[in-house]
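Here the complex is missing one protein chain, while the rest keep their positions.
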Amino acid sequence: MKTALKTFALAAALGLAAVSGAAAQQVRVGFAAEPYPPFTSPDASGNWEGWEVDFMKAICAEAKLDCVVTPVAWDGIIPALTSNKIDMIVGSMSITAERLQTIDFSDKYYNTPTAVIGPKGVDFEATPEGLAGKTIGVQVATVHQVYANKYFGEAGATVKEYQTQDEANNDLAAGRIDAVQADSIALNDFLKTEQGAACCEMKGNVKDDVDILGAGVGVGLRKGDTELKDKVNAAIKAIRANGTYDEFSKKYFDFDIYGG
Amino acid sequence: MSDQTVSALALTELPSKRSFFKPHRIVLIVLAALIVFSVVWFMRWDWVPKYSGRLAYGIGVTLLMLASTSILGFLLAVPIGLVQVTGPWPLKMLARGFCTIIRGTPLLLQLWLLYYGLGSLFPQFPEIRNSFLWPYLREAWPYGVAALTISFAAYEGEVMRGAFAGVPKGELEAARAYGMSPFTAFRRIWLPRAVHRALPTLTGETVLQLKATPLVATITVIDVYSVISKVRQETFITYEPLLLLALIYLCLTAILVVGFRWFENHIPTRGA
Partner (left out) sequence: MADAGSLINWSLLALSPPGWGGVLLAGLWQSVQIAVGGYALGLALGTGGAMGKLYGGPVARDLLEVYTTLVRAVPELVLILILYYAGTDLLNQLSAALGYGTVDVSGLAAGIFVIGVVQGAYSTEVLRGAIKAVPAGQIEAARAYGMSPGQIMRRITIPAMLPHAIPGLSNLWLIATKDTALLAVVGFSELTLVTRQAAGSTKAYLLFFCAAGVLYLLLTLVSNVLIGLIERRYRRGMAEPA
């Protein structure tokens, strides 16, 4: 019977390896498996679209990489990178000192301020005093979660953490929370939707804190994967220089998303 | 779900302690001790003290969820089981349909349907926000409690149906012969006998319910699972928090099993 057991174990292991072994040297690009317009969102035909998808395609073409999109849950995207399920993260991930302890980043590819939105008809400012006593929604494992806990949570706000940005927005529209803190572009995009326009408005940008909010968004990479990092950095530089970056950005924004 | 399947899915008995000191077991125990030692020694556990308070709170929420939804679910299961045996046909169909639908779809989907589906209705019906229920509808836990209760009621409702149907006819006839009104007969004979018959399945169903509770973390309820997720996000440690979480659930299951065993031993005439 023990041989039977071993055979089963072996067959199972081989089965797994066989399914997977054949692939060539591909680069698996991790996206957060959730709608995050206008950066990455799934469309009705099962493809991904948005500014960051165009960006990913541009750098993969530039660096001649065979990129495969691999959706991963946002709160598990760093473990997915470190445990080798994906090779890079293109997920609007801010470059912060905290994350740099675990993973590596390319140079930044965009940088935008952080903002707070709230329901119409309720006046408050995006400051610790303005949000005291309110419930503020953020996405888990983001810089916004850290920031909101530090500045607003300390000042008496309740911070509620959501798996996806979309769910935080939805609960704001439902009236379950009083405010949402996130990237200003993503929030502006939400305010342009029917649901967002009906319920909510911009309350303003939060005071910057580079230590927490980071100095821009970069491609997340495994530590020690310098070959890929060099390729990605060179590609970012190249698409910035040859106009590709501006070209696809114009489709989405009427301002310079790259930031200062 | 048959009793046999439940016990295959949920731990209902602790491994018996047939002598621990057979030679091969001593070797295995030494090996296990080595593994535990290297896990403790080589992996990172420095975060545990910092989060211990929150972990305790999370375990409390998990247990509260488990206890409240199991009790509420069982109370719901009694009428669901009863009408399937004796009710008028519209109620019978309703109860049967309820059980089929709940048991035929994933709990995660039901939970999201309740929380996000209902949530998406609120902006369209402003009256809801002015109702006295609004302070509760704002929170996440009522939806978690509702979904878990409904699920427990559907699974246990099937068990209760079998239990009601299985009470020997003679006992009910005897009750009638004593001149008991139908309600008295139900209260004194049918219900207690059916509950007795269903009790042995409760251990398994409750352990299954415990195993279902972490799903509420996906709708922002802060249970022990969600505390561990937070640890993982804040410390960027992948495995250690999950191992601790598995250990916590293992202990909770063991406590449940021991507790139910104690109860069963203290209730006379169990089963029949």
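Note that the chains take the letters A and B in the order they are written out, and that residue 1 is the start of every chain.
Note that contacts are C-beta pairs under 8 Å (C-beta built on N, C-alpha and C of every residue); 3 or more make two chains touch, one makes a residue touch a chain.
Bear in mind the structure is a predicted one, so any value in this text is a computation, not a measurement.
Participant: Where the complex has a chain not shown, which of A:G46, A:G121, A:G224 or A:G243 is the residue touching it?
Facilitator: A:G46
Participant: Among A:A33, A:I89, A:V143 or A:I257, which residue is in contact with the omitted chain in the full complex?
Facilitator: Touches the omitted chain: A:A33.
Participant: Applying the definition given at the start, please give the residues of subunit A touching the unseen chain.
Facilitator: Subunit A touches the chain not shown through residues 1-2, 4-5, 8-9, 11-13, 15-17, 19-21, 23, 26, 28, 32-35, 37, 41-46, 70-74, 76-77, 79-80, 83-85, 164, 166-167, 170, 193-195.
Participant: Tell me where the left-out chain touches subunit B, residue by residue.
Facilitator: Against the missing chain, subunit B presents residues 1-2, 4-5, 7-11, 15, 22, 24-25, 28, 100-101, 103-110, 112-113, 116-121, 124-125, 207, 210-215, 218, 225, 238-239, 242-243, 245-246, 249-250, 253-254.
One rule holds in what follows: only the chains that are shown with their structure count from here on.
Participant: Approximately how many whole Å separate the CA-defined centres of subunit A and subunit B?
Facilitator: Between these chains, centre-to-centre, one finds 35 Å.
Participant: Within the complex, which stretch of subunit A touches subunit B?
Facilitator: Subunit A residues touching subunit B: 75, 78-79, 82-83, 98-99, 101-102, 140-141, 145, 160-163, 167, 170-171, 173-176, 195, 198-199.
Participant: What does subunit B use to touch subunit A in their complex?
Facilitator: 116, 119-120, 122-123, 129, 137-140, 218, 220, 229-230, 232-233, 236, 238
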